[in-house]
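All protein chains of the complex are present and in place, except for one that has been dropped.
Per-chain numbering from 1; labels A and B assigned in written order.
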Amino acid sequence: MRLELVPRGDVSPVARVLSPVAAVAAAILIGGIIVAIMGRSPLQALQVYFVEPLTQGWALQELAIKATPLLIIAVGLSFCFRASLWNIGAEGQFIIGALTGSMVPLALHGSGAGPWVLAAGLVAGALGGLLYALIPALLRVAFGVSEILTSLMLVYVAELTLDYLVRGPWRDPKGFNFPQTVTFDWTLPYIAEGDRLHAGILIAPLVALAAWFVMRRTLFGFGIRVAGESPKAARFAGFSADRMVIAAFCISGACAGLAGIVEVFGQIHQLKPGISPGYGFTAITVAFLGRLHPAGMVFGALVVALTVIGGENAQIVMQLPLDLTRVFQGVLLMCVLAADALVSYRVRVVGGGR
Amino acid sequence: MGVWEAILITVVTAATPLLIAAMGELVVERAGVLNLGIEGMMAVGAACGFAAAILSGSTILGILAAIAAGLVLSGLFALLVLGLATNQVASGLALTILGLGLSGLIGAGFVGTQREAIPPVYIPGLTDLPGGHVLFGENPFVYFSLALAFATLWFLGRSRAGLTLRSIGENHASAHALGLPVLKVRLAAILFGGACAGLAGAYLSLVYTPFWSPGMTAGRGWIALALVVFASWRPLRLLFGAYLFGGATVLQLHAQAASLGIPSQALSAFPYVATIVALVVMSVGRRSATAPGSLGAPFVPDR
Partner (left out) sequence: MRQMFKAAAAAALAAGLGAAAAGSASAQEKMKVGFIYVGPVGDFGYSYQHNQGRLAVEKALGDKVTTTFLENVPEADSERSIEQLARTGHKLIFTTSFGFMDPTVKVAKKYPNVYFEHATGYKREKNLATYSAKFHEGRYVIGQIAGKMTKSNVIGYVASFPIPEVVSGINAFMLGAQSVNPNIKVKIVWANTWFDPGKEADAAKALLDQGADIISQHTDSPAPLQQAEARGKFAFGQASDMIRFAQKATLTSIVDNWNDYYIARVKAALDGSWKSEDTWGGFDANMVNMAPFTNMPDEVKAMATKTTADIKSGALNPFKCPVYGQDGKEIECKGKGALSDEQVLGMAFYVKGIDDQLPK
């Protein structure tokens, strides 16, 4: 017995949009069964996992906050992935961005400098991420070294660099020698007083919009897409492969770096070890959940954020273990991927093999 | 047994799980499939292996359970990427997330449980040679990992089936046109990779540090993935890469113990930087490291 995939000629846009919805429904069903097997109420789980986070104001805010870094990184990564470049080091570029961006407020701490510090920091953050992403890009162009290895290894180097700086030279002298910098004089303003929603969340949709424009409306975006689908055709059309590699990595790194410094300026307000709970890796998932399309990635980032917040809720209200949330996240992802395939292909079960 | 011998043994034991998991992934990638789920499969292998060994009291059953767990998870991955032609990167990541969660659920009941490590197996004659302890005073996993490396070398380079697998990985469209069973071979490769990752997980929880705890894989699945790239998809170079990485890891710990006055973070970063530098040095002058042509691309046969 085997599966045979028959491409569907025309896929209606409606089906494309509905497939993720159906996938979420399927994942909820599977998750419900697991919860029931554990002897708990699937309906209550559905309530705390999905309904509450989507119907309460605080939770919607948290969704936006959580989705922000994921979306910014994923949008950048989509340029690499479109060009078939496997940048899996966004986590490192995120950290370096947070680090270089923080150099500005740290250098000017207590100097009374104005809010331009924030703007300068954001630019410095994006620039830092860009330069860090340039390392795997240049190594690939110059020596043919695979970016999978270099980008991943540089994640660990970035983490240790941050660790060294906040424990040593950048440590807050009044912080009882604990590993953290001073709290910055300037941080991104809150959108409403008393809430947690910071201005950084406005950056994410702007980045997504810009990416959409570049990808769809510029020659460069066209080049990236061609390079990914057919390197030969790209060369033929006069796009330099090397330049594409460097450009894609620069965009990707700048986005990751920007996400890092936005997270620090918006949420954390200082540097400390462990500023990223794996955003750079989770964003890879987000990018593919959204089929590398900016609008899709907005959906992807929100879905992943929802599983985090819902999962926390389930731990508090129902004492469901965190690992169950992880299992559910995995199942959900697989369902979305499968649903996507089912929209593109008709599946026939064929008896007997070849 | 001298100090250097002791250090080399540490290197070998640290490199063995990387070697086993990476060798499985190497075969998967040579068949043209990129599976980023190694970390998840290792985690479940570690949990299932430990759980089964405790419940049954048998190490062999533990190892078999770990392999079986790897097979099941990789089978799920194969269903997605082969059966439904889903994106391989995303499917692999989903597998990692699922695996880490599952391992936590499976292992939760075994926190704080102690088990004896698998004793080393000495080979008469060989172990007593000068330096023989390093390669011949080890637990069975080490012997197996070496055998696996040479078997893979032979399989890919000399056997007919290996040639088939490689040509499928290079260009699945023309392999299909030649009548080669693309999906079947890839299924076999993915399952082999899963079994290896499960086994590497069992090594962690039954040999390396004989207990179970959540997150005990600590990113080794990712390192294994990087080592395959480092090796340019060649088994012997993978053997070298795994020992190089293991060696750099152990070396930096020794450098710390000798208190050279270098920040520990810099020393901890050494294995990662050394791997990059080594790869660059090996690549100078020739644009090597060509990945299998069809790596990561979904394949849908036309009828």
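The working rule: contacts are C-beta pairs under 8 Å (C-beta built on N, C-alpha and C of every residue); 3 or more make two chains touch, one makes a residue touch a chain.
Since the model is a prediction, treat every value here as computed from it, not as a measurement.
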item	value
Option from A:17, A:43 or A:206 whose C-beta touches the chain left out	A:43
Footprint left on subunit B by the chain that the document does not show	3, 6-7, 10, 14, 17, 104, 107-108, 111-112, 114, 117, 204, 208-211, 213-216, 218, 220, 249-250, 253-254, 256-259, 261, 263-265, 268
Hidden partner interface residues of subunit A, rising order	32-33, 35-37, 39-44, 58, 62, 65-66, 160, 163-164, 167-169, 171, 176-179, 183, 194, 196, 263, 267-270, 272-277, 309, 312-313, 315-317, 319, 321-322
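We take it that only the chains that are shown with their structure count from here on.
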item	value
Whole-Å gap separating subunit A and subunit B, where each centre is the average of the chain's CA atoms	27
For the subunit B and subunit A complex, residues of the former touching the latter	36, 40, 76, 80, 83-87, 89-91, 93-105, 108, 181, 183-184, 214, 222, 225-226, 229-230, 263, 265-266, 268-269, 272-273, 275-276, 279-280, 283-284, 286-289, 291, 296, 300-301, 303
Residues of subunit A touching subunit B in the complex	2-7, 81, 84, 86, 88, 139, 143-146, 148-150, 152-154, 156-157, 160-161, 163-164, 167-168, 281, 284-285, 288-289, 321-331, 333-334, 337-338, 340-342, 345, 347, 353-354
